[in-house]
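All protein chains but one are shown in place.
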Amino acid sequence: MALLEVRGLCTEFRTPDAVIPANAGVSFNLDAGRTLGIVGESGSGKSVLCRALLGLIQSPPGFVTAGEIVFDGRDLRHLDETTLRRVRGTAIAMIFQNPMSGLNPVWPVGDQISEGLRVHRGLSPSAARARGIAMMRQVGIPSPEVRYDEYPHQWSGGMLQRAMIAMAMACEPKLLLADEPTTALDVTIQDQILALLVELQERTGMAMILVSHDMAVIAETSDHVAVMYAGRMVEVAPTAAAFRTPRHPYTLGLLQSIPRAAGDGRLTPIPGQPPNLARLGDGCPFADRCAVASPECRTRPVALREIDPGHWTACHFPERLAGLQA
Amino acid sequence: MTAIAIRDELARWPASLKIGATFFLLIVVTGLFAPWLTPYDPYTQDLAGFLQPPSWRHPFGTDHVGRDVLTRVLHGIRIDLQIGFITTYVPMTYGLLLGALSGYLGGWFDTLMMRLLDVAVAFPFLVLIIVIIAILGPGVHTIYIAVFLLAWTMYARLARAEMLVERGKDYVLAARTLGYPTSRVVFRHAMPNVINSSIVFSMADFVLNILLVSSLSFLGLGVPPPLPEWGAMVAEGRDFIFDAWWISTLPGLAIVVTGASLSLIGDGLAHRLGQRQRSFL
Amino acid sequence: MTQPLDGDAALVIDDLVVEYGAPRGLVDLALGRTRRRVRAVDGVSLVVRRNETVGLVGESGCGKTTLGRAIVRIVEPTSGAISLDGENLLTLGSDELRAMRRRVQMVFQDPYSSLNPRMSVERTLAEVLRFHRIRPAAGVGDRVAELLSLVGLAPELAGRRPRALSGGQRQRVGLARALALEPTFLVLDEPVAALDVSIQAQILNLLRDLRDRLGLTMLFIAHELSVIRHMSHRVAVMYLGRVVEVGTAAEVFDHPAHPYTQGLVRAIPRLTPERRHRKPVIQGEVPSPLNIPPGCRFHTRCPKAQDICRRIAPPDVALSPSHRAECHFPGP
Partner (left out) sequence: MAIIEYILGRILQMVPVLIGVSLVAFLSIHLVPGDPVQIMMHGRATEEVLATVRGELGLDRPLPIQYLRFVGGAMVGDLGKSIIQKAPVDEIIGERLGPSLFLLVYSAVLAVVIALPLAVVAALKAEGPIDHGIRIVGIIGFAMPPFWVGLLLMVLFGLVLRWFPISGYGRTFIEHLWHLFLPSLTIAAFLAPILVQSLRSAMLDVMTADYIEVARAKGLSRRRIVLKHVLRNAAIPVITVLAVNIGWLLGGAVVVEYVFAFPGLGSLLVRAVGHRDYPVIQGLSLVFAVIVMVINLLADLSYMAIDRRVLRR
């Protein structure tokens, strides 16, 4: 049985002028110990999805309007606030894009790492401290006894992201949501953090959802890939299949937009701009930018369907991509 | 601006801005037409009809020398609003200029400005004004001189802080790489993005300046009698407050209504101009 | 890629130093401390030849942005020289400086802050043309339209304020504004870092087209190696204020000689869908520029570091006529 089963999740943001459907019927499964990489451009709804899973959507203006989030056999959407809070602190943890602003500037870093242990595990301050220091050592923070009492502004971005990871791992979660965990970091630091995440996952056997705009980060870390566009998943597949034989024109477009090391000459960008979510029609949201679209793509609704074992696409004509692939 | 543009703009106004602006407009119009709104003169004493409670003939009653309080309150609009306006917006203009220049140029000019500002804020505003009045003698002109000497510092501080942020933004750097002279970079490009916070603050400042003038007049250091300044009227009624509450209470209420409508405008402007903080002060 | 490797030098940077000083506080004065200075750029020499694009790459805080800003004179260098077509840019008077601005222009990173939020696209462009009298007043409108079409913007966008434009569109406006002065040299500071991949590809294509059509010489600053490789003839790698390796794109990326470049190249995640099982190549973090290590400034993170690296600053080693690295032990 899957650790996490998401069915038809819809999240919308209501402003005085418009209703923006940030997630429009998102469904996927995640098995224990596996990694799902979610890739997409800004505004595709990938960060909203993470927050919706944890019940972190600020309401108003955000509302989760439909769907199930079944985690470990329980639908998180129907838990009361207290139980959900316990799940958030212990079974599911999250790390964020910007470690520089993710820690409270007025408290020592160490206290924030062990705060969850005190609140959820009821540890005494000294026990929490000892455990916090052990966590810091595990994520590769040098001389943790000293650094425990330092303040966030005294730390570098890479160290702060390690602290965020220690904080998330403190209560031994079964699922870690990582929302663009390396986007704000330099390449060499990104390299270190990705290695750390992979290592921790192998050691603890937790499952992970890794969100990134960078296809390569996903390629190196994930078992499965979900590509998001305009608030929905347009392709879900095992990583190798998604990169070798993408079955959605948006996935292919993304891959072709990336300057390759060996590449010379022009890139093949996706034309146009992402659509305005408030004014989507019934048809495929990618139709306006799609190289292989037919007129009916603009009107006929499209849903994820399985075209190869484990390979799902939300495209009416995936066979048309064959000719475009390099 | 076309009619449609005006309508669109009005549609974006928050309720507080609409209500505040309506009230304020009413007050201004009332002040303009004050001489024609009541049959009385604000200065003519009627010793036969002193200390009359509010009635149909005198809705706000009469004071200790028989003057109609409503007439005096309405004429007071002119005095208080005029002084409030001048003491707010004259210092704002050069305060903004000096602050923005100081923030943009940095260096010795900025250091000098900062020291000036430090000294100016070290004194309680009212105390320093009272000291200046002690030197130059009471009166409206002294108030102007004193406020002009001091009040710009708040705007300079605000504009300087905003300019320090703005100066590092790419569009200002771009203006420099395009070869525009400093004056153009500061005044054409950065300045329009610096003034919003000052505009919002000016509404609170307007209120504070009305309070300042009325306080000084109340202390006998501001607008001299028999001019119908609201604070002075409160002071005049002070000795009769137990028997004739209206003489002091109603002019004070005029200050509250005027101040509240200005604060509402400030609150709404803060929303409209996207300034989350400092909706007033 | 055709490489104008031996054209005449357009831009010559010679031993450039840019220091930022924190002002001395009263306590520092009282305790007799000297000013603490950050050397953002610490003795950089670099040549950009005519019609060539040089990529400048490095991690945040390495000084690449400061170097770019020094070229357009919005940051004042402490010492050294920058000359364009043989004319020293650092000694110009204000009139000559204004003339220089027409030849050297800059495109900024953040499309959200690089345009004045209160000016429409048209006003932004027209202001440049009017101020520098690029066109007679009557021709300004036509030229604005030309510039818009040059960067691939629809004419109906001219009346819009930046808020009503997407990130990619804003970046095109920023490019049009720089091109309005018809410069020969363009400094591009992370021009695509803030954009999504699909939009990034559009802008990169546009930049290559314009470079070929207008014969532009470019200094292209970026932290992303794939972008740098795609755009540049030659590449310079910066670390803590110095250029540690320079060479053709192929030399630097395929045969990196400096351990830092080697680590950088290996640290980039690859598109091959294979779960990573490698140790991070470069350990540790960049030291504070307030506290630059003695000897080779990379020795604190270098896997090859020897005793000499901790004591003696490395020489500038030539590995080929076009390839140089600052390392005691260059090579694979």
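We call the chains A, B and C, going by the order they appear; numbering starts again at 1 in every chain.
Note that in this section a contact is a pair of C-beta atoms (placed from the backbone, for glycine too) under 8 Å apart; a residue touches a chain by one contact, two chains touch by 3 or more.
Nothing here was measured: the structure is a model prediction, and the numbers come from that model.
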Contact partner of the left-out chain, one of B:F60, B:Y104, B:F218 or B:W246: B:F218
Contacting the left-out chain in the complete assembly, out of B:G106, B:P226 or B:G252: B:G252
Touch with the omitted chain, as defined above, among B:L17, B:A34, B:V234 or B:L269: B:V234
For subunit A, the residues touching the chain missing from this view: 51, 54, 56, 85-90, 93-94, 96, 98, 101-107, 115-116, 119-120, 151, 153-154, 164, 167
Sites on subunit B contacted by the missing partner chain, in the whole complex: 115-116, 118-119, 121-128, 130-131, 133-136, 204, 207-208, 211-212, 214-215, 218-221, 231, 234-235, 238, 241-242, 245, 248-249, 252, 255-260, 262-264, 267, 276-281
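Going forward, only the chains that are shown with their structure count from here on.
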Rounded Å distance, subunit A centre to subunit B centre (Cα mean): 52
Geometric centre distance via CA averages, subunit C-subunit A, whole Å: 32
Multi-chain contact residues (two or more partners), subunit B: none
In the complex, subunit B residues that touch subunit C: 169-171, 173-180, 184, 189, 192-193
Residues of subunit A that touch subunit C when the two form their complex: 41-42, 156, 158-159, 186-192, 194-195, 198, 213-217, 219-221, 223, 239-240, 242-244, 253-261, 263-264, 266-271, 273-274
Subunit B partner contacts - residues on subunit C that touch it in the complex: 69, 72-74, 97-98, 101-102, 104-106, 108-110, 113-118, 128, 131-132, 174, 177, 181
